[in-house]
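What follows is a single structure, written as structure tokens, with notes after it.
Removed from the display is one protein chain of the complex; every other protein chain stays in position.
Note that the chains take the letters A, B and C in the order they are written out, and that residue 1 is the start of every chain.
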Amino acid sequence: MTGLQIVFIAVGVITFAAAVMVVVSRNLVHAALWLILALAGVAVLFVILEAGFLAIVQVAVYIDAIAILIIVTVMLTRHAMRDDEPQLNKTWIWSALAAILLFGGLLFLFNQVPDLVAQAAPLVETDDTYLEILGKSLVDVDRFVIPFEVASVLLLAAMIGAIVVARPPSSSSQEGGQE
Amino acid sequence: MHEPWIFIAFLLPIGFILPAVTILFNRLLAPRRPNKIKDSTYECGIETVGETWVQLKGQYYIFGLIFLIFDIEAVFLFPWAVAYDKLQLYMVLEGVLFILILAGGLLYAWRRGALEWV
Amino acid sequence: MIPLTWYLILSAAVFCVGLFGVLARRNAVAILMGIELMLNAVNINLVAFWRYLSSEVISGQVFVIIVFAVAAAEAAVGLALIISIYRRKRTISADDINLMKW
Partner (left out) sequence: MGDPFSLIANWLLDLLVGFGLELEFTKVLLKFLGAGLMGTVAMLLMLFTIWLERKIVARIQDRLGPNRVGPYGIFQTVADLLKLLTKEVLVPSGADRFVFIIAPMLVVMSVVGLWAVVPFAPTLFGTDVNVGVLYLVSIGSIGTLGIMMAGLSSNNKFALLGAFRTVAMMLSYAVPMILALLVPTMLAGSMGLVDIVEAQSSMWFVVLAPVTTLIFFISSIAEVGRAPFDLLEADSEIVAGFHIEYSGLSFGMFFVAEFLHAFTISALTATLFFGGWQGPGAEAYPILGFIYFLIKTGLVYFVVIWFRGTFPRIRIDQLNTLNWKLLVPLGLAAVVFTAVIDKWAAEQDLSRVLMHLAGNALLVVLTLFALRAYARSARKKEEAIRSELMKPSHVSGAGD
């Protein structure tokens, strides 16, 4: 099992480093690419946690859709802020302190909890695969049908809202020279 | 449970390294005499005008957005489709309702003209 | 086997990095990226807890999927807002978007 631990440490270090690069790179396109690396690292962690479906969903939703959307936005708004301007605000030192304090506090907390669960029980194999159970419980009246339908309404609202907000104003004169 | 993923964990890096090695070979074999004109931006022989970062139009955002929404929809619907055989009719209809609500969003985008290529 | 604590530490670290990004970056898009990092840290935690503490029930996975949906909606609307602000005010610096501050 040590092989898995080595993989975990490698992926964890890459994910963390990529996350750090996201917040420190000056070039926003680079930040977005680092974000993609961090997200891919999280997907590998999901595979290690035997949640293959979630890993693929992580790739499909975050890397393929959200990251691309972020890059598109960066390109659309690129003229607003140059890379050589200061990228951090004046109180960044306090923010860094807050983040470090929070991390220290969380570490302290983990230390307080005695021996969470060292060993994960092997996944129980049933007649239905876990995807079937997942699919069934999503539309089961006794389980998650309300979140399921509410999620669709949420997505509908997000789609309509984003289209309304992001559509250029009908007088396209101020947008002249766009491609 | 990890087992099916080991092959993918090998194949993806290999798919990345094979072209890398090929390009590396190319770099080793090919001549390298860079000069300023050769390295300049290629625009069919015309001098480059203005900066590279041209303003893109917001339409690209709309397409990305609709793709994102349908991607998430797929995340909910694929488990539903996998469990399809074991669902009762009303459960199937709940999935259909889910699709129809999102189809409403598509219809809205259509009516607003957000799907036109301008 | 990997101890659960490792996941918790990694997730806490990523969360704090994301928090720093949200608090300290000036660019609104960078702030959104920080939020995505934080959401991902939360997801690591949710999946790890599902796997280690309650792998016999599916609720943990459903939780994560709902987080995905919320993250997608948040990114969609948040980025649309940024584009809209850029159109109207020609800025995406969070310092300058302060009309509602006072």
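Just so it is clear, a residue touches a chain if its C-beta (ideal position, glycine included) is under 8 Å from a C-beta of that chain, and two chains touch if they have at least 3 such contacts.
Everything numeric in this text was worked out from a predicted model, so none of it was measured.
All shown chains touched by the missing chain in the whole complex, by label: A, B.
Mapped onto chain B, the footprint of the missing chain covers residues 4-8, 10-12, 14-16, 18-20, 22-23, 25-27, 29-34, 36, 38-44, 48, 50, 52-54, 56, 59-60, 63-64, 66-67, 70-71, 74, 77-78, 81-87, 89, 92-93, 95-96, 99-100, 103, 106, 110, 115-117. Residue positions on chain A in contact with the hidden chain: 29-30, 33, 36, 52-53, 56-57, 59-60, 63-64, 67-68, 71-72, 75, 129, 131-132, 179, in rising order.
The rule is simple: only the chains that are shown with their structure count from here on.
Of all the chains shown, the one with its CA centroid nearest the global CA centroid is A. Separating the centre of chain A from that of chain B, both taken as means of CA atoms, is a distance of 17 Å. Averaged C-alpha coordinates put the centre of chain A at 6 Å from the centre of chain C. Computed from the mean C-alpha positions, the centre of chain B lies at a distance of 21 Å from the centre of chain C.
Chain C has residues 65, 68-69, 72, 75-76, 79-80, 83, 87 in contact with two or more other chains.
The set of chain B residues that touch two or more partner chains comprises 58, 61, 65, 68-69, 71-72, 75-76. Looking at the complex, you find that chain B touches chain A at residues 1-2, 4-5, 9, 53-58, 60-62, 64-69, 71-76, 78-84, 86-87, 91-92, 94-95, 97-98, 101-102, 104-105, 108-109, 112, 114. Residues 4, 47-48, 50, 52-53, 57, 60-61, 64-66, 68-69, 72-73, 75-76, 78-79, 123, 128-129, 131-136, 138-140, 145, 148-149, 151-153, 155-156, 158-160, 162-164, 166-168, 175, 177-179 of chain A touch chain B in their complex.
Of all the residues in chain C, the ones that touch chain A in their complex are 1-10, 12-21, 23-27, 29-30, 32-34, 36-37, 40, 43-44, 47-48, 50-53, 55-56, 58, 61-62, 64-66, 68-73, 75-77, 79-84, 86-87, 90-95.
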